[in-house]
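One protein chain omitted, others in place.
Every chain is named by a letter (A and B) in the order it is written, and numbering of its residues begins at 1.
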Amino acid sequence: METKDDNISAMCKPAVGEAGKTGDWRDATPVIDPAKCIASVKNRPACYLCWLYCPEGIVTAGVPVEIDLTYCKGCGICAEECPAKAITMVMHEEGKS
Amino acid sequence: MSDVQILTGNQAAAHAVKLCKVQVISAYPITPSTPVTEAISQWVERGELKAEYIRVESEHSVMTVCISASTVGARVFTSTSSHGLLYMHEQLHWAAGSRLPIVLACVNRGVGAPWSIFNDQQDSIAQRDTGWIQIYCRDNQEIIDSLIQAYRIAEQVYCPVMVCYDGFILSHTMMPVDIPDADQVCRFLPPYKPHTILSPEDPRNINPVIFPWQRRDAEGVLRDGYMDLRWKLQHALEGSRDVIVETCRAYAEEFGRDHGGMLWTYRANDAEVLLASMGSLATEATVAVDLLREQGIRAGLVGIRVYRPFPRREVREAFGKVPAIVVFEKDISYGYEGALCADIKASLYGTGIQTPVHHFIAGLGGRDVKAGELAEAVRSSLAAIASGNSEKQTWLNCVTE
Partner (left out) sequence: MPEKLFKVHKEEYILPGNRACSGCGLTLAYRYLLKALGENTILTLPASCLTVLHGLYPTTSVSIPCLNCTFASTAASASGLVAGLAAMNRSDITVVAIAGDGGTFDIGIQALSGAAERGTDFIFVCYDNEGYMNTGTQRSSATPAGALTTTTPFLTKQQNKKDMMKIMEGHDIPYLASTSASFPMDIYDKFVKAKRIKGTRYIQIATPCPPGWAFPPRDTVKIGRLAVETGIVVLYEIEDGKFRFTGRSKTLAEKGARAPVINFVERQGRFRKMSMEQLGQLQRSVNNKWSEYLKRAAE
């Protein structure tokens, strides 16, 4: 027997993925080149402008830098702002994601 | 303990707010409701009522302040009339959909265009679809008693309540009012327990966009779509009938005054014609009933006290056996007929009751309505009914074609 909704007005709880796996939105995927990424090259916390400017906050400012591709919408701001030009937005092949 | 004072309707309303220990009052002036919040501001500024008093910049904001303050758990109040009520119309819908126990005193006044500052009930009756409970008071005693009951009803069913009383006729007229004892009122009103959670301890997003369909949450529970939530409001309003009746009964037991629950009757038992009305017009109609009785017509009156939820069951019972019904009301649903009349007729549908129902649109924009005119109107209706006219709309004492 399915539990009924006990709310009498619309009250939401926080959770990841309200709009689903927004990684599906992308038509280009960010790829970080560790040979160029300043944090990777220096092998310590550094730069992190990609973390700073990601609207979604899905960049992990670690060594190496990691992007959560399940939710990355592919805006490309990280690639645009990276001072080392370490991030490339790789276009998906037609018909594939 | 009896504390009878000579009060205007507005003063009676203000006293109710003080007794109910309302915590947030949002106020905007509009004739003839202004004295209510003026009286409250005196008490607040002198420290006799501990409350936040927000002098907002419009009636739309009046209701908005009520909504958000009630959401975080404060008992709230406001009063308004006419265009003030109309200006907050959007927020009335929002308050009901939010399921908040807001109490509003509507001091009935006609609406423009053109401007009228005088009494009719178009303002509140035009809000009948918003999801608010509506109570119509027949005298100043009922104003103070109904406002106190309103908090208990609202906070139990989580629906907002509008207590309506006629502008100038009641709001500015002085009558003896027995002011209930403050401690007794405290005991009569349990503290408000909000169902809404708006707190850093448990972050929620309240009243966002909702899809038409049901949708699972992150824990897998199937949650409502828009229509399901809206059904809950309708269901709560229908169920509030029992709470309204019980509250009235409990109030009568505690304070000794019974205002009748959903509706009240006057000399109705053996009636050959029943008048129907709301508010101070119903009080005037009791005088008309007496006049008719003196003239040999066995008239009676049904005073509708609660207009929403509409007292379908009580109306069917009250009008079940009478051969003629004459409705008097201070409103019109333009393009159709008086709203009260239409609702009465609709509630009789399907019961087999085929009673002729005549109605009179009376007193719009404050045009005076005298008991003698009501009695004359009933006599003319009875004559028309006798000659086979079972349904008629007449504008009382008005220039028509």
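The definition used in the following text is that contacts are C-beta pairs under 8 Å (C-beta built on N, C-alpha and C of every residue); 3 or more make two chains touch, one makes a residue touch a chain.
Quantities reported herein were computed from a predicted structural model and do not represent experimental measurements.
The omitted chain makes contact with just one of the residues B:23, B:41, B:333 or B:393: B:23. For the chain missing from the display, the contacting residue among B:70, B:355 or B:381 is B:70, taking the whole complex into account.
For the options B:210, B:248, B:263 or B:375, the residue in contact with the chain missing from this view is B:210.
For chain B, the residues in touch with the chain missing from this view are 23-24, 26, 51-52, 54-58, 60-61, 64-74, 76, 90-91, 94, 197-200, 202-211, 215-218, 221, 223-224. One chain of the complex is left out; on chain A, the residues touching it are 5, 7, 10-22, 25-26, 45-49, 51-58, 61, 68, 70-71, 73-77, 79-81, 89.
As a convention for this text, only the chains that are shown with their structure count from here on.
Centres computed as Cα averages put chain A at a distance of 55 Å from chain B. Taken together, the chain A residues at the contact with chain B in this complex read 2-3, 5, 7-17. Residues 97-99, 158, 195-197, 203-208, 210, 214, 217-219, 221-224, 228-229, 232, 236 of chain B are the ones that touch chain A when the two sit in their complex.
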